[in-house]
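Complex shown without one protein chain; remaining protein chains in place.
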Amino acid sequence: MIPFEPIRLFAFGGFNVPIVISLLIIGGGMLWLLIRSLKAKEVDRRIVFVFIFAAVSAPLLFEITFDETATPIVKGVFEKIENMPERSRIVIAFDFDPAMAPEVQPMANAVIRHALAKNHRLIFISLWATGQALMDKTISEIIPAEFPQKQDGIDYVSLGYKAGNEGVLNVIVSNVKKMFPTDVNGVPLTDIAIFNGVRSMKDVDMVMAVGGGKPGPKEWVLFVGDAPGGPPVAVGVAAVVAPQMYPYYPKQVLGILGGIKGAAEYESELLHNYPRFAEQDTPGLRMMGPQTLAHVVIMAFIIFGNLAFFIGGRHKEKRL
Amino acid sequence: MTYMLRIMLLLVLLAGVSGLAQDQPVADTAAADTATVDPPAPVTNLTGQDRDNDHGHAIELSWTPSVDDLENPAGDRSVMRYRVMMWRPAFAFRVDTLRQMYEMVRNSYKPIRVYKPLVDSALSMVEQGVTSVAQLPFKVQLPADVDMTDVPQDLLRQTLEDTLETMVGQVEVSKDSVKTFRSTFLDSVDALTAAYATYPNNGRWDSIGAEPPGSGNFRHAGSKDEFSPDFLPDHTDLYYRVDAVTIDPDVYAESEIVGPIQSSGQWYNTGRTVVLVSVIIFTIFTILFVQQARGGKELYVRPLAGIEAVDDAIGRATEMGKPILYVLGLGAASDIATIASFTILSRVAKRVAEYQTDLIVPTYDPIVMTVAQEVVKSSYMDAGRPDDYHEDMVYFVTQSQFAYVAAVNGVMLRQLPATNVYMGKFYAESLILAETGALAGSIQIAGTDEIAQIPFFVVACDFTLIGEELYAASAYLGGEPILLGSLKAQDYAKALFVISAIVGFVFLVLHDITGVEWFTNFKEWYRVSD
Amino acid sequence: MKRSSLLVLAVVVILFAISWILKANQLSATEENYILEAFLITFAAFLTLSVLSFLYKDNPFYKFAEHLFVGVSAAFWMCLGFWSTLVKNLIPRLSEGLSEFFNEPYMPGDYNFFFWIPVILGILLLMRLSKEHGWIARWPLAFIVGTTAGLNFVRYLRSDFIEQISATFVPLLIEWQGVGHFFSNFNLAIDGQFVMMLSNWVIFVGVMCGLIYFFFSKEHTGVFGTASRVGIWILMITFGASFGYTVMGRISLLVGRLTFLFKDWLGLIS
Partner (left out) sequence: MRRQLPFILVFLSGAFMVFQYFVPHESSEFVYEFLLDWLTIIGGFAMVLGIWSLIRVSYDKIQRKRENWGYSVITLAGLFSMIFFGITNWQDGFGFYILQADGLNNPMFVHFFDYILIPIQATMFSLLAFFIASAAYRAFRARSVIASLLLLAALIVMMRFNPLFGAWIEDVANWLMNVPNLAAQRAIVIGLGLGMVATALKIILGIERGYMGQG
């Protein structure tokens, strides 16, 4: 029932002296407190404070990240990309603005890296005017540096932004060229290799819709995924929107990456399967570091408190 | 004078732009080049009426969606949106222009008055011999061939004086024009009704909104404010039409025209009858039980741990010779939780006066401070110790959440109160206060109606009044039996709730078994309109 | 002051002076007013650390930050209230001359004289400062309390009572298709009929028992007592869960503060 795996703390970064030292200090301190608690001694609140401070600042200073176990809802997306035959076509929708980017950009990055590493082909689309700039930035930052052999038009193509909201989706689900006669650089789609044999969205193999507003992932599910013969859709959304997407899982969406935790889980899954990405920044995992450590420390303190409480026999005193 | 010129220019521009807009509808060129769409079927059964239960200025339209609606799998699925059109007289557009101009004139008034003193001080600096434009607080426009760092004094002074003169003139002009524009504008608003009555002459159709495919109604919610661009006059004949639009905005189908429709305000909101009934029932309950209590009937109230703790805690403080800290929270004096807290404060203050302990009440809101002073003062009088009362027991700290917390934390650690009482509205600071109090070793009693904060008080305080218990405690500690009458009314209302919920459950089961629709309609009884 | 505390003070002052110089040196390449900028950042860091030092114990640095904070924030809210309420809303409706003085556009209106009433009430409230006439302050108070009480009376009756009734009408037998169907499709999946029904039952019973816990005019004994006990259990589970849920948000706040210290001030992380 419980998938018990050891915490693979150093799985990604190799052996890192500051990380080891800070974790040893925190871990050693906790051990000392455990021994004290077993002797029924209470811990001074200042010691609690010191541990919280250390648990939050150490991951910030040394970029300590923890392994996240991907939940089935995230794993669904990962495994789909993993198991599709090579050269599959994946549409990546950038439907967000800079304000939402800290939460959802990590997801887009992770999925792009994963798909390119699997030698899939990518089609970028944005329904948000603000999304195109983010899309261009992402492409120019990731692809030339990490996948220098990938070529625009053969391995990936950016269609850019098109106004019209869900109306655009409704057209491209039956005819892409009607809405996008050319790509973002003005090359006619008929001249682009990726679009050989692609008439509509029904001919692509998967859609990864990243966003959080309207139009966004939900519209991709309703207008493209649910259309007869529509491709499978996976979504990456901000944490506040995630609950609204759950009802569509698992029938209408492949999987959901919700908030920074979803991003961290995907990144973690990616790092396990593709050690080549160990050098890349993993903002999702990085932002989860202080959270995980602090939660573990607080839980440990609750347990210590109860140990001291029962061993000290104070539970027999009548109170409350 | 330049000002009037600017206005004239603006007028010309506005006229030009609106003329252009009329002649050339902006087309989505990309779509026009590539997509050719057949015109869809129009919407049918368009009806419109005044929105009920409102203050007027709103019309509700409903229609049957086009056969070619995107959501209808049977048709072409080419309708991307419904564009709602309204007939507006040319005069209405003129009123819009007037409104914009009035806003501009009104707003231009302020910068002039802000910049004038700058020019004044620049002039006096020029007199003192400053010649560099960069050093002046006001950057004047100078001929291009002048060296900006060393301008001849005369030229600089002359330019500044000219600027000043223009500005003074503009202030006068704009002051007058604000008044003129305003009265002209208001007169024309009054004439709008007559202008709408000239339908279908002297006007054109204007888009007022759009609805996504699949929808069959639209609320034209205008504003009642004449100065708002959405202003919609009441008791005026209005005409509407709904266009079914495809992805190409030029390809659409018009519906039949509906009208004339008039909007007006109502005197009774029928959607709120259920609230009215509840108000009456609840008031009757309360008055009934208060009368019973007044008649001397004993009303049982179950013991609450927090209430008993208050008295014990005061005794403890007296024994230790330490003060009691009473925190009223961040609520305003009119918040119900704060008012309940005042009643508890009066009881605490009376006890404190009797035991001759010290009381500290730092407050967050100045009006709360005023009331709390009054409450504490009269409690001391009731206790027969008016001389022990001094104004500084209750004092104002600041109206900033965390600054207040910082100060109360300081009080807790420096004056080490034996007991801290937190009653009222609390937000994120609840845990900071309660933990600091625990650190200082005080007994802590809390009560709040902020649901999100109750967990923190429950965890960190010795006694917590959960939600409604705060009000019960207030009624209980208020010391007057008639206050308890309302507790009884509250319990009856709760019983009513339990009964309604069980009846609802039975009805839903009956609906599942019998399939009779009526059994689910009862939900509508509890619907309150906005 | 004791000698040791003077020593501590001196050390702190020197440390922050050094930090100021280093920061100014670092900023000089990019900022125009780098000395002021560096001072402000260093001072903000000093205040941050002063407040954090409170966790160890109450100390002069915390007292300094606290008292400064109280004074500055009180003035801040006063100025905000002065400009946004009095100058922006009231004065333009009262007098043309005053609006000119404050550079606010005058807002003529047919009913502007009504705005003298709150002015009078406000002045009556200030009578609180006088010993003999303090009682007059009750009039504005009565107005404030009366209006809000009336507002709250109907508002809460609707949102916290009437609308909650219909919200509690949840189907306790979801799409009930008979016992046989129910048992043949019995599973623990989140969207399964069993779990959804269980959830609705928990909500229904929870609300009922919670309400019974809040009954004041009846002794909690017998069946009533059991229900009330279940009620308090559900309340406690909820409180525990919300407590645990909030931890994440609070840790984020600390992350934000430490990021300021490590990044904006010390430049340790990028």
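We call the chains A, B and C, going by the order they appear; numbering starts again at 1 in every chain.
Note that contacts are C-beta pairs under 8 Å (C-beta built on N, C-alpha and C of every residue); 3 or more make two chains touch, one makes a residue touch a chain.
These figures come from a predicted structure and were not determined experimentally.
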| said: Using the touch definition given at the top, which of the shown chains does the missing chain touch? | reply: A, B, C
| field | Listed residues B:Arg219, B:Arg316, B:Lys494 or B:Lys523, member touching the removed chain | value | B:Lys494
| remark: From B:Ser255, B:Thr343, B:Thr357 or B:Asn420, the answer for touching the chain not displayed is B:Thr343
| query | Given the contact definition stated above, which residue among C:Trp139, C:Phe194 or C:Phe262 touches the chain not shown here? | reply | C:Trp139
| Hidden partner chain, residues of chain A it touches | 1-5, 7, 43, 45, 48-49, 51-53, 56, 66-69, 71-73, 288, 291-292, 294-299, 301-302, 304-306, 309-310, 314-315, 319-320
| request: Considering the whole complex rather than only what is displayed, give the residues of chain C touching the chain that is not shown. | output: 40-41, 43-45, 47-48, 51-52, 54-55, 63-83, 85-86, 89-90, 101-103, 111, 114-115, 117-119, 121-123, 125-126, 128-129, 135, 138-157, 159-161, 164, 167-168, 190, 199, 202-207, 209-211, 213-214, 231-248, 250-251, 253-254, 256-257, 260
| query | Considering the entire assembly, which residues of chain B contact the chain that has been omitted? | reply | 53-56, 114, 117-118, 120-122, 125, 136-137, 224, 234, 265-269, 272, 275-276, 279, 282-283, 286-287, 290, 332-333, 336-337, 339-340, 342-343, 346, 365-367, 369-371, 374-375, 377-379, 382, 392, 395-403, 405-406, 414, 428, 431-432, 434-436, 438, 449, 451, 454, 456, 458-460, 466-468, 470-472, 474, 478, 482-483, 485-487, 489-490, 493-494, 497
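Everything that follows uses one rule, which is that only the chains that are shown with their structure count from here on.
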| task | Draw the chains as points, connect those that touch, then say whether the picture is a line, ring, star, complete or other. | result | complete
| Approximately how many whole Å separate the CA-defined centres of chain A and chain B? | 37
| Whole-Å distance, chain B centre to chain C centre, using C-alpha means? | 17
| request: Can you check how far apart chain A and chain C are, centre to centre, with Cα atoms defining each centre and the answer in Å? | output: 31
| Out of chain B, which residues touch more than one other chain, so two or more? | none
| message | Quick check on chain C: which residues sit in contact with 2+ other chains? | response | none
| request: Going by the contact rule at the top, pick out the chain A residues touching chain B in the complex. | output: 45, 162-164, 166-167, 170-171, 177-179, 181
| Which part of chain C faces chain A closely enough to touch in the complex? | 55-56, 247-248, 251-252, 254-255, 258-259, 262, 268-269
| request: Would you mind writing out the residues of chain B in touch with chain A in their complex? | output: 28, 30-31, 33-35, 70, 77, 80-81, 212, 247, 439
